[in-house]
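Missing here is one protein chain; the remaining ones are kept as they sit in the complex.
By written order: A and B. Residues from 1 in each chain.
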Amino acid sequence: MRRLPPTLVAGGVLVGLVILTALLSFTWTPRSPTHVVIPDRFLGPGQRGYLLGSDQFGRDVFSMLMVGARNTLFVGIVAVGIAVVLGVPLGGLAALRRGAAEEIVMRGSDVMLAFPALLLAILFAAVFRPGTLTAMIAIGLAFTPVFARLVRGTGLQVMAQDYVTAARTFGSSSSGIFWRHLLPNVANVLIVQATVAFALAILAEAALSYLGLGTQPPTSSWGRMLSDAQNYLNQSALLALWPGLAIALSVLGFNLLGDGLRDVLDPKMVERMQ
Amino acid sequence: MLSLTVASLIIFLVVQVLPGDPAQVVLGVNATPDALAQLRHQMGLDLPGWQRYLAWIGGILHGDFGTSQVSSAPVAELIRQKLSVSAPLALLGMAVSVLISVPLGVIAGVRYRRLSGALISALSLGGIAIPAFWAALLLITVFAIRLHAVPAGGFVAWSDDPVGAFKSLLLPAISLGLVQGAILTRYIRSSIVDVLREEYIRTARAKGLTRWQALRRHGFRNAAIPVVTVLGLQLTSLLVGAVVIENVFYLPGLGRMLIQAIGNRDLVVIQATVMLLTGVVLVVNFLVDVSYRLLDPRIRATR
Partner (left out) sequence: MSSPALEVRDLRVAVGTVPAVHGVSFALAPGRRTGLIGESGSGKTVTALAIMGLLPDGLHATGVAMYGAEDLLALPEDRLCELRGDRLAMIFQEPMTALNPVMRVGEQVAEPLRVHRGLSRGEAGREALRLLERVQIPDAPEKMRAYPHQLSGGQRQRAMIAMAMACSPHLLIADEPTTALDVTVQAQVLQLLNRLVDEEGATLLLITHDLPVVAQICDEVMVMYGGRIVEVGETEEVFERPRHPYTQGLLEAIPPLDDDLPDRHLRAIPGTVPGLGEFPSGCPFRTRCPRADEACLEMPAMAGNSHAVACWHPVG
């Protein structure tokens, strides 16, 4: 069994933690995250059984974080899912068909890339109703060109390979080539890119929720916890610490995972001494 | 150029056409038909879509961004005001980012096998995971609330108190710059590590240059090329990040205006601001492309 790179392990652990927390939150949290207990406002960590303290309404911060993990993962999965489902076929189309299709896809990508994910999401939130769904769609659309370009780029390399030309002479259809040759070769890079995109999606959603344009109450969201905390920085600075830490650790986890996966799936050639 | 046009089209479509009736959007569900009709006429919605689009574009080319729904002020004027906050913020953020990342990135690259290099690399990994607005909150807690060194928010006009204005921009710029700096550090480091492996570095050393001299005279020029392209992207991220940061610090800049306009359903302002930001992004991308061509003589040759 080859030794796994430390980045992969570390990333896997962090991501695993987030996933576990989110799943666990469905069945159990230390206290109810929505349960308001005014006398217990602004408690510090460990006081009266509040693991990480309580917020301005006496709600348990730890429980809120746990439920917030659900939201974080949900947004990430859907947003990246949209980007992949839209971007990969488009990229494949561009690589396989070339010509006009390729032009359209590439120009379209260029334009879409002009819209940073956050900006697009803000625009969508402005026009449509702000909410989780809007945010996910916007972020997903913003990332689509990234995947389209990736698949096209790798796809072109694959298409230039001799075995693809051979497959063509055997009468393989374009879609056949796509599924059997292009996709497996792109899969590695796709997976790595997906983890990176996941990390960015988390950051984007957090910013949106912070601005009030993302996940709406009563759904728990780490970003919104931060915006709430800002109002009470004087009373309890720690309130601003935990949600941000959760975000940072999740993003770090996905980044490390991506790094680790890249090392495993796409090892660089060791320079051989002549 | 084409991208710009298409982008403007998209923005217009999204804001004006997709939600159905912009007047409805502004006034809400409970508006009376008369109010709607009046607003529609006011907004020029009786004209067909493409005419409105052309009118809007024409206006922009003349510097007329329309009139704010809410404040009845010409949007162009509003933008000018807000820019006096947003532009310095973005530039300052960029400066912080570069100041942090260049020395750190170079050290991390040159000493990539030593502990110091690995440490910087790990730090930067942490840095890119931090949401800028969280960093801002933490900075506020420490510097503004505990130490009272800088204000926790708000802004004094440049004309009234330049020093105060600068101080209000300090924490925001640092929050922006820290995160962007982490990203830039990684790029610089990886660029330098790549360059150090190149053969011409070995040739330079064979000529008698020290490792550092070889890096300075040969390496930097080559390492700079990918870094410059990233700088352009950085500016984009900075602008978008500034939108959020301005809201954290209650700075009266473009970002805050945008968010407020969303709250007020001020479509004209929203359209104009997003268009402006997108335009800047596209221009920056274009400049990056151009600079890449200029910097790399190999690309210059193949025209």
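The rule is short, and it goes like this: contacts are C-beta pairs under 8 Å (C-beta built on N, C-alpha and C of every residue); 3 or more make two chains touch, one makes a residue touch a chain.
What you see is a predicted model, and the numbers here were worked out from it, not measured in a lab.
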| item | value |
| --- | --- |
| Given B:L91, B:L209 or B:V283, the one touching the chain that is not displayed | B:L209 |
| Sites on subunit B contacted by the missing partner chain, in the whole complex | 113, 198-200, 202-211, 213, 217-218, 221-222, 225, 295-298, 301 |
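Rule of thumb we're sticking to: only the chains that are shown with their structure count from here on.
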| item | value |
| --- | --- |
| Between subunit A and subunit B, centroid-to-centroid distance (C-alpha), Å | 21 |
| Subunit A partner contacts - residues on subunit B that touch it in the complex | 2-3, 6-7, 10-11, 14-15, 18-19, 25, 125-126, 128-131, 133-134, 137-138, 140-141, 145, 152, 236-237, 239-240, 243-244, 247-248, 258-259, 261-262, 270, 274, 277-278, 281-282, 285 |
| Contacting residues of subunit A [partner subunit B, same complex] | 107, 110-111, 113-116, 118-119, 122-128, 130, 199, 203, 206-207, 210-211, 213, 223, 226, 229-230, 233-234, 237, 240-241, 243-244, 247-249, 251-252, 255-256 |
